[in-house]
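Heads up, one of the protein chains got dropped from this complex, but the rest are sitting where they should.
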Amino acid sequence: MINKTVANADEAVKDIFDNATLMLGGFGLCGIPENCIAALIRKGVRGLTCISNNAGVDDFGIGLMLKTKQVKKMISSYVGENAEFERQLLSGELEVELIPQGTLATRCMMAGYGIPAFYTPAGVGTEVANQKETRNFKGKEYLMEHAFDADFAIVKAWKGDAAGNLVFRGTARNFNPLMAMAGKITIAEVEELVEVGELDPNEIHTPGIYVNRIFKGENYEKRIEQRTIRKG
Amino acid sequence: MINKTVANADEAVKDIFDNATLMLGGFGLCGIPENCIAALIRKGVRGLTCISNNAGVDDFGIGLMLKTKQVKKMISSYVGENAEFERQLLSGELEVELIPQGTLATRCMMAGYGIPAFYTPAGVGTEVANQKETRNFKGKEYLMEHAFDADFAIVKAWKGDAAGNLVFRGTARNFNPLMAMAGKITIAEVEELVEVGELDPNEIHTPGIYVNRIFKGENYEKRIEQRTIRKG
Amino acid sequence: MALTKEQIAQRIARELQNGFYVNLGIGIPTLVANYIPQGMNVVLQSENGLLGMGPFPYENEVDADIINAGKQTITTLPGTSFFDSAMSFGMIRSQRIDLTVLGAMEVSENGDIANWKIPGKMVKGMGGAMDLVASAKNIVVAMMQTNPKGESKLLPACTLPLTGQKCIKKVCTELGYYEIKDGAFHLIELAPGVTVNEIKAKTAGKLVVPDGVREMTF
Partner (left out) sequence: MALTKEQIAQRIARELQNGFYVNLGIGIPTLVANYIPQGMNVVLQSENGLLGMGPFPYENEVDADIINAGKQTITTLPGTSFFDSAMSFGMIRSQRIDLTVLGAMEVSENGDIANWKIPGKMVKGMGGAMDLVASAKNIVVAMMQTNPKGESKLLPACTLPLTGQKCIKKVCTELGYYEIKDGAFHLIELAPGVTVNEIKAKTAGKLVVPDGVREMTF
């Protein structure tokens, strides 16, 4: 097996350059690459274009990189509640491209599948369709959408091994396996780095071929955005 | 949970009609729906169009349905060694459409993903490109290919539950989960039908929403096409 | 008397059928889950990647890795499956979801919907709404009939940027239940005690009131 392990987050992100395009896994604060985000802040790389479904909150997730003004552009489906985000957007410091969530997910997947373009009905007849080619298949209108092109994909998995195989847990899976397939360089941080051979080959979500670097993350906070409980 | 179980293969295939288009999972003889094929032969339904990567061998798999002349057309990537197949093809009894394997797999997946068309480089400059639209993306030529449209998908899984959740084993996975997503009606036969809740929700390959009928298959032969061994 | 939010949800829940896969949006739509009839098998899909959503967790069950599309902590049920967001929207686009319930800012008489953007205000994004409305075969909108200014949200044409075109089949407001067809809002049922005149006053789009329209009962 090919050994993809690196020592830590700082080593994993060391060649991420100013003005790079990054994919960052996670939905809300669930399944986000906490360690790599911290390392990117320590590194101070700037001018980033971030493809991520959401933009974190003011004091966690990608929100932390917004505070340090490292992000030039967000490509997201929902940017939620984030005061600093709103301030930068209104002041023109930050650019935002909003994309339907299914289209965002599929554009990642298609990059990993080597399919340059595909058709989806999402956004037909809306401003999302501006400048886009439409086409009718069997009486229904579709937009042509393109695979993303990202310099780096940064994902967070539950378990992984040195060969780069990844397993996700619960809804922390979300965009992570899609982005893992889509980066020119894919960096995976995992809660548990297990021995090669320990993962059941039937249960691997991301085969190691898609992963270039893997490391065991530390001190996961796994913050909850909406803690909803029932009494009992 | 919604209960998708049916008693047996005969009940599962009972509404498959003459001239229907079927997807049949499996690669070679690996992971083929043995029980449903037997039931289709008992039922005697005719004029079938079968989308399946291969066409079985003379005395097993889809080959058995060729023998009974139930198949009008095969859509496959490789039809292998099958004397009866060859005879019917040369006599004009059987129609064959050959499709690159990756294109076949992806056309199934796209049906399940609600994507009517996509672009692939496979077949550019060959006779596969005849009548197909080509398009250049970033300097490379691609063909436009369409999602399949099948009346029924018939797949074989290792484990499944009454909710229709499926887990595949080894390379018997192949086209099965792709076709499971792609049929108007999807029928799954499984080696083990387990209690709902027994499958780990992280490890389900095909979520039950895609499966309409499920049953425990019997007497799997699991024939091996090329028994290659080393001495030791 | 106008329906409460709970009653809107309760009325929409009557659309449920045994064996339905259902996607519920944030807000009133979420409440529909509380009115699934006992013994009816309905499976809830959450578009971040979950089929078979259970109720909120007890305090000791909270799991940061298990949330719904509203980012709320939730639980699983026997038969639950997790998957990535591309497969999730694959289910949606390939029309495996039998019923989708969404909130809206405006709905038009031809079934257009606007629910994601108000020009001049901070835009948070469409999330999965555009995928859902472009794909779902059976969409019911749950909303108030008028906006805070008292203006009808059932319009001849949407004034806000669209989320989707000609896609909404039914609307339930606090005043009535409407089917959208042939370019009009067809009143199917009235909220208890609400008059047709009040409906007419608060429907800007083309309205069809059949003879003997029924009153809802709860």
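Per-chain numbering from 1; labels A, B and C assigned in written order.
Here is the rule we use: contacts are C-beta pairs under 8 Å (C-beta built on N, C-alpha and C of every residue); 3 or more make two chains touch, one makes a residue touch a chain.
If you're wondering where the values come from, they're calculated on a predicted model, not measured in any experiment.
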Contact list for the unshown chain, restricted to visible chains: A, B
Missing-chain contact, candidates A:6, A:41, A:96 or A:196, resolves to A:196
Missing-partner contacts on subunit B, residue numbers: 27-31, 53, 76-81, 86, 89-90, 98, 100-106, 108-109, 120-128, 158, 168-178, 205, 222-232
In the full complex, subunit A touches the hidden chain through residues 1-3, 111-115, 161-163, 165, 181, 195-197, 199, 201-202, 204, 207-210
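Rule of thumb we're sticking to: only the chains that are shown with their structure count from here on.
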Count the smallest number of chain-to-chain hops linking subunit A with subunit B, moving only between touching chains. 1
Could you quickly compare B-C and A-C and let me know which has more C-beta contacts? A-C
Nearest whole angstrom, what separates the Cα centre of subunit A from the Cα centre of subunit B? 33
Cα centroid separation, subunit A vs subunit C, in Å, comes to 29
The positions of subunit C in contact with two or more other chains are 82-83, 86, 89, 92-93, 135
Where in subunit B do residues touch two or more other chains at once? 113-115, 201-202
